[in-house]
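One structure below.
A single protein chain has been omitted; all remaining protein chains appear in their positions.
Order as written gives the chain letters A and B; numbering starts at 1 within each chain.
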Amino acid sequence: MCGICGLMMDDNGLRHSSVGSILQDMMESQQIRAQDGAGIAIFDKSNAQDSFKIKNFRKEETSDYIINEVRTSSENVSENLQKMNQDPECHFFSFENEMTIIKEIGLAKDLDKKFGIRKMNGSHGIGHLRIATSSRVTPYNTHPFSTTILPDIAIVHNGEITNYNLLKDSLELEGFTFHTDSDSEVIAVFLASRILKHGDIEKAHREFVAKADGPFTYIAATSDSIAIVRDKFGTRKGIIGYNPGTDDHPPFWAMATDLSALDVVGATTKIETPHPGKPRIFYRN
Amino acid sequence: MRLNEKALIRKSILELCNTGMPRQKSTDDVIRTIREKSSSEKEGNLWEYIIALGAQLSRPPFDPYREKIKLTTKIGRKGDQKISLKIPILIYGKFDLSQSSKDALYLALDNLDDNRSTIGLISKDEPCDERKYPHFQILDDISKLADPDGIVLEYTGVKTEEKIEKIRKEFDGPILVEVDEYFSYYTAKLLELGIDGIVVNTDDIIKSERYKGKHAIAVIHDAKLAINEFYRGKENDGACLVVAGDVNNAGKMVKAAGLGADIIGYDTSLLIAKVGHYSENFFDEEITAQKIFNHMIATKSELTGIPAAVGYSDFHNLSPSDFRTSSIKASVQGNIPLEGVDKTYRNMVEEILEEHVNTKNISVNQQERQKIISLIMKGEN
Partner (left out) sequence: MPLPKDVMNFRWDMAKVVKNEGHTADLKSLLLDAQKAADGLVPYASLGAHSQNDYFSNMMINNAKINSTQDYSDVDASLIIGGRYSKKIIKTDVPFSVGGMSYGSVKLPAKISLHLALNKLAKNGIKILMNTGEGGALPWEIYGTEKSREKLSKSHWNTILQFTDKLLRANHLEGLDIDELFTREYPLVVQYASGRFWKDPAYLLNADGIEIKIGQGAKIGHGGILPGSKVTELVAENRGILAHKPAHSPSRHLDILGPEDLVAKVLELRELTNWETPIIVKVGASRIYDDMEIILKSYADCATVDGMVGGTGAAPYEVREDIGINTIASLRPIRDAINDYYETHDKDGFKLVVNGGIWDSERIAKTIALGADGVGIGTGFLLAMGCTLIQECHTDICPAGITGSHEKLDVEKSAEGIFNYIKATKIELQNIAGSLGRKKIEDIEMTDISVNNLLTSIVSELPFSDGSNYVSKIQSKIDDSINALNLQGEKI
């Protein structure tokens, strides 16, 4: 049960120097909620290449986890994934093109110190602070979650998908692979499987809300969209706000668990509580 | 405590209350001796050894007063021909009812539909014209097809497959097949031919040689597995599993749903609801209809209460991971995790086997390991 946040720049430029720092401010303002892990996913079109990046955590003998990256062309993706899956100490965590996922155990401040989040640029991003409940505290169980089915999908999640076992079994039967035992991963896999089927991200979110059970709010990002989605009873919080822009940065939409996160970044106009069960989606201009 | 142990425990406590001094005998020792001697030590009704995990902190329960719990179930794989039930129950009548009992039943089913609690009927008889509820006609000869909403065929071998092909051409509604104990061999084929689900009567199947000595939960587990195997690599389009037989109260229905049942075929208890008359010594169709109606409404409330307490807003989200068992047999037959360890007995044996062969340097390949595990599982039955 955690703090989540997301933002989408609202102008035609695709690369903004403030995305990382606004996201970091939103994370740090919610730190009191959860201190077991922090993570972000930021989308920057200038990162796009013909090849993809697969990132994983590898457990060393010292029990620390180090990050490995493999660059792969689209033809070699499955081969590289298979190689990675054969090593039991390797834990997949990101399949990227425009997207960069950075996540670690510990506090948001430390994440920024180690990886320079504030300096990251892009058009949109999401963030997460974790208090571990049903999964162990390891870096690969921190959010955001990605999937090996399609690149550039990231989700952060507050709450629990209670019928996650059913959904996971059904998706595995269809042929999709999971890499962690976290219920949050099922959101990413489900959305990816639906995009593959019909390509309509909004429809995919609606299908997920209809199928998923339990109390949850999640924020999901693809290369050109961000959506905040609450369960059909609205059991978990979620709020959206708009910052009309300043000299330092263009206008942007922000979303978070707590109003305080919107406050801290000045996204205090057009405040809106997403309707339970109705995905609220923002597209990149 | 078990029923017969209550008296012992009560006596023991009253002894402490009267004397204020330590007792001479340990009551747990006495209970143990009695259990060892009695034949009820053999686990009979495995349903009683299965429990659901309630929701509290790590997931919150739903409150059925404020949050609507969904019981709606659709039968049928093709979009426009689906039958919708408001409660996942089909009245599955294997015994013959008198005409007046049938009329009472039809009246009750209409009333349930009026009250947004639609359930369906599986019957050999022809469907009533003015009915409001869905009627599945048990058909052995396609010439006898009246105008039902769905059809149930009994599996009798390869001939059934021919029948299905014929019927599928003439009838658009859902087709269910009541299978025998060999369902694992042919369910996939039948689903490929376009049927919409299978019906397993656990009472009949556990009498067969194949399932001798096993319990209904083994049948349900295997039936679900057969359907799931059909869907490997495909998108699930909703073939359903109807479980009839030993599933006649809400508790068993919930557990059957956890094991994979989509719909319950409900029979004997209806007789009991009717039985309410025996003391009145005369038959009144309306009163019987009212009793059947009441019974179903009460069952509906029970079926919403338990999933909500387990943390689901939809009855069909119950899955094996929500249940635990205090019986090794049940864990083996239904693949249910044991309470306290949260692993199935099979998983425990697999882990211990892995460690044991590594420590003792015993060379056994994967296939041999599977054989060892199967032998041990068989021994627990």
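Basically, a contact is a pair of C-beta atoms (placed from the backbone, for glycine too) under 8 Å apart; a residue touches a chain by one contact, two chains touch by 3 or more.
Only a predicted model underlies this, so the values are computations on that prediction, with no experimental measurement involved.
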Hidden-chain contact residue, picked from the options B:Glu43, B:Asp204 or B:Glu285: B:Glu43
Omitted-chain contact residue, chosen from B:Phe62, B:Tyr186 or B:Phe230: B:Phe62
Sole residue of B:Leu71, B:Ile122 or B:Val349 that reaches the chain not shown, by the stated touch rule: B:Val349
Missing-chain contacts mapped onto chain A: 1, 33-34, 131-134, 159, 215, 235-236
Where the missing chain touches chain B, by residue: 1-3, 6, 9-10, 12-14, 16-24, 26-29, 31-32, 35, 43, 48-63, 65, 95, 246, 248-251, 254-255, 268-269, 271-273, 275-276, 278-280, 291-295, 297-299, 301-302, 305-306, 308-311, 324, 326-328, 338-342, 348-349, 352-353, 356, 360-364, 368, 371-372, 375-376, 379
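Definition applied: only the chains that are shown with their structure count from here on.
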Gap in Å, rounded to a whole number, between the CA centres of chain B and chain A: 39
Parts of chain A lying in touch with chain B, wherever the complex brings them together: 133-134, 160, 162-163, 165-166, 169-170, 173-175, 197, 213-215, 232-233, 235
Residues of chain B touching chain A in the complex: 55, 58-60, 62, 67, 228, 231-236, 311-314, 317, 319-321
